[in-house]
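Removed: one protein chain of the complex. Kept in place: all other protein chains.
Chain nomenclature is as follows: A and B, assigned in order of appearance, with residue numbering initiated at 1 for each chain independently.
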Amino acid sequence: MLELNAQTIVFFVFSLLTLGGALGVVTNRNLIHGAIYLIISLFGGAGLFVLLSAPFLAAVQVLVYIGAIAILIIFAVMLTRSMTQLREVFNGQWWASALVGVLLFTLLIGGVILPVWGNSGTNPNLPVSDLVATTQDLGVALVDGNQYVLPFEVASMLLTAAMIGAIVIAREDD
Amino acid sequence: MIPLWMYLIVAAGMFCIGVYGVLARRNAIAILMSVELMLSAVNINLVAFWRYVTPQNMSGQAFAAFVFVIAAAEAAVGLAIVISIYRTRRSVIVDDVNVLRG
Partner (left out) sequence: MDLASFISNPNYLPWLIPVGPLVAFAIITLLTNRSKWIPATSSEYGGHHPDYDGMNVAVVTATSRVVSIIVGMSGIVMAWLISLRVVFDAFAIDHLGETVLQSSVAWISTGISSLNMGVLVDPLTVIMLVMVPFACVMIFIYSLGYMANDPRQARFFSLISLFAGAMLMLVVADNLLLLFFGWEIMGLCSYLLIGFWFEKPSAYQAAIKAFTTTRVADVIMMLGIVYLYASAGTLNFRDIMYNPAPELATTEEASGEGEAAKPVIQFAREDAGGLVGEGENSEGAVAEGEEEVYEEVYVETIAMRLAETPAILFGGISAASLIGIFLIIGTIGKSAQFPLHVWLPDAMEGPTPVSAMIHAAAMVSAGVYAIIRMYPLFEAGGHPHDGDFTSPLMLLSIVGSVTALFAATIAVAQNDVKKVLAYSTISQLGFMVAALGIGGYIAAAFHLITHAFFKALLFMASGAVIHGMEHGEHHVHTHAHAHGGGGGDDPHAHDAHAIVPVHADDHAIEAHGTFDEHGTQSHEHVHFDPQDMMNMGGLRKTMPVTFITFLIGGLSLSGLPLLTAGFWSKDEILAEAWLGLTEGFGPHALVFLCLALAAFLTAFYTARQLCLTFLGDARTEEAKHANLGRGIVSFTMTLPLVLLSIFAVIAGFVGVPSDFPLFGAIFSSGGNPFHDFMAGSLLVHPPTLSFNLFPVLVSFAVALGGLGLGYLMYGVKPLVAAQPDPLVKILGPVHTTLKNKYYFDELYTILFVRPSQWFGRQVSYLFLDKGVIDGFIHLIARVFTWIGDFIKTLNAWLIDGVGDGVPELIARFGGWVRGVQTGRIQQYMLLIMIAVLVIGILFALSTGALQASP
């Protein structure tokens, strides 16, 4: 079903990075290590974006997620010195949470993904078009009055609001 | 070409790991990181569907871009709250923050 070519190998590598990194994030005791695992996982995601012919999003993923968010998290970890405080990583409901996670995963795969898009599902192998919209199209779409200019502006308002809110919240009261 | 469902499985796995992290970790920053994982998983789904279902329509990528915005805003505000709480309570353990106790 799946021929072993370069693309497949790359896919598996990035998938492994993504999932392994994610596992590292949630299990690691040291939060600095956790943040580094987060970077790995997000990097894997960026690789998947490239495979999906969305290079712009891959770049944004690296720049915004890894470059900004992950670094911000590392700063927060250092500011709160929280990695040294913890004796227990998980709270009392970790077993129930694990069960929920596994069940959810099973449900998603067995109940939704495979029956609908799996090999024998109702929508298997969609015809993949080679005609793909480019980054230019995305740029146009984001500022086109008939497409996404309003959500785009709202998103920028949201970012501004978040920035101001973050400053107000985190500022020390003098 | 890789079939769509494999991407979906990767995304589902990442999402469920994120759910586990949100539910089980005690450290607020770890919870925020898990939320980032969940958002990222959503992005993979969006882009994969875009690529396989409507590659000429920009909706999938545009939505993914908006998810980035949400993620950035969430991280900024969330970490600000964490730092603010840390300042008053000297703790980032969510179990300690239970003023909503019934």
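Please note the rule applied: contacts are C-beta pairs under 8 Å (C-beta built on N, C-alpha and C of every residue); 3 or more make two chains touch, one makes a residue touch a chain.
These figures come from a predicted structure and were not determined experimentally.
Here one chain is not drawn; of B:I2, B:V22 or B:A41, the residue touching it is B:V22.
When the omitted chain is restored, the residue from A:V100, A:V132 or A:I169 that touches it is A:V100. Screening A:L19, A:V116 or A:V132 against the full complex identifies A:V116 as the residue touching the chain left out.
Not every partner is drawn; the one left out touches subunit A at residues 91, 93, 96-97, 100, 103-104, 107, 110-112, 115-116, 120-123.
Seen from subunit B, the chain kept out of the figure touches residues 19, 22-24, 31, 94-95, 98-102.
Just so we're on the same page, only the chains that are shown with their structure count from here on.
For the pair subunit A and subunit B, the distance between mean C-alpha positions equals 7 Å.
In the complex of the two chains, the subunit B residues touching subunit A come out as 1-10, 12-21, 23-27, 29-30, 32-34, 36-37, 40, 43-44, 47-48, 50-53, 55-58, 61-62, 64-66, 68-77, 79-84, 86-87, 91-95.
Of all residues in subunit A, those touching subunit B in their complex are 2, 7-8, 11, 15, 18-19, 22-23, 25-26, 31, 34-35, 38, 41-42, 45, 48-49, 51-54, 56-57, 60-61, 64-65, 68-69, 72-73, 75-77, 79-80, 82, 85-86, 88-91, 93-94, 96-98, 100-102, 104-105, 108-109, 113-114, 117-119, 121, 124-126, 128-129, 131-133, 137-138, 140-142, 147-148, 151, 155-156, 158-159, 161-163, 165-167, 169-170, 172.
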